[in-house]
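See structure below.
Then we have subunit A:
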Amino acid sequence: MSLTIVDNATCAFCGCVCDDIEVHADEHKIVAAKRACILGKAWFLNHTTDKHYPDALVDGRETTVDEAVQVAADLLDRADMPLVYGMSNITCEAQREAVALAERLGGVADSHTSL
Partner candidate 1 sequence: MLRIVGGQVYDPAHGIDGVVQDVCIQDGRIVENVDAAPTIDASGMIVFPGGVDVHTHVAGGSINFARAMTPEDHRRTTAFIRSQTNRAGVGGMTPTTFATGYLYAGMGWTTVNEAAVPILSAKHTHEELRDIPIVDKSCCVLLANNEILLDLLEAGEMERAREVVAWQIWASKAYGVKAVNPGGVAAWKYGKNAEQLSEPVDGYHKVTPAKIVAGLAQIVDDLGLPHPLHLHCNNLGVPGNLTTTLETMQNLDGRRAHMAHLQYHAYGGDDWSTMRSEAPQLADYMNAHRNFTTDAGAVLFGDTVTITADGPWQHLLYKLTGRKWGNLDVENETGCGIVPYTYRPTNLVNAVQWAVGLELLLLIDDPWRVFLTTDHPNGACFWRYPEIIQLLMCRDFRRDCMAGQSDKALSRIHLPDIDREYTLYEIATITSAGPARALGLPRKGHLGVGADADVVIYDQDDDVARMFGHPRYVIKGGEIVIEDGDIRATPEGRGLLVRPPHDEQIEAFLRPLFEDYYTMSFDNYSVEMERIQQPEICDCIDTE
Partner candidate 2 sequence: MKIGATHIEDTFAEAFPMRFARLIVTAADDHWLDMACREATGFATSVIGCDAEAGVEQLLSPDATPDGRPGAALLFFGFSSEPLGKALLARAGQCLLPCATTAVYDGLPDAEKRVPLGSHLRYFGDGYQKSKVIAGVRYWRIPVMDGEFLVEENAGVGEGVGGGNLILQGETQAQALAAARRAAEAIAELPGVIAPFPGGVVRAGSKVGSRYKQLSASTNDPYCPTLAGHVETKLHPAANCSYELVIDGITEAAIAHAMAGAVHAAAGELPAITAGNYGGKLGKFHFRLREVLGDSRSGE
């Protein structure tokens, strides 16, 4: 099986965001993360393409992303004061969408910084 090698991969585990990691991956998992620190290695090597988790859960019941998205939209839209919180372990692109959603919802957008 051929390995994908990503040079200059970025480790998004801690605030150092080191971007000189050489990641070796097969189809299924990351097998090496050169130059990563002990925390970074653990993080890179801890993920696989396996489906460990259901696509989505609604009230504990497994369901499709489509349905979960609809339910989420209903719940959030119905609220008078919804909260969009977290945004640490997501990309800036996702953060941008999250802020736009909070704005559309008329809610609060907040991150770990407020802790």
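A quick word on the picks: all candidates are chains of the complex that A comes from, given by their letters.
Operating definition for what follows: a residue touches a chain if its C-beta (ideal position, glycine included) is under 8 Å from a C-beta of that chain, and two chains touch if they have at least 3 such contacts; residues count from 1.
Predicted model only: the values in this text are computed from it and were never measured.
Enquirer: Using the definition of touch given at the top, pick which of 1 or 2 touches subunit A in this complex.
Expert: 1
Enquirer: If we count contacts the way the header does, which residues on subunit A are in touch with candidate 1 in the complex?
Expert: Residue list for subunit A touching candidate 1: 7-8, 10, 19-20, 92, 96, 100, 103-104.
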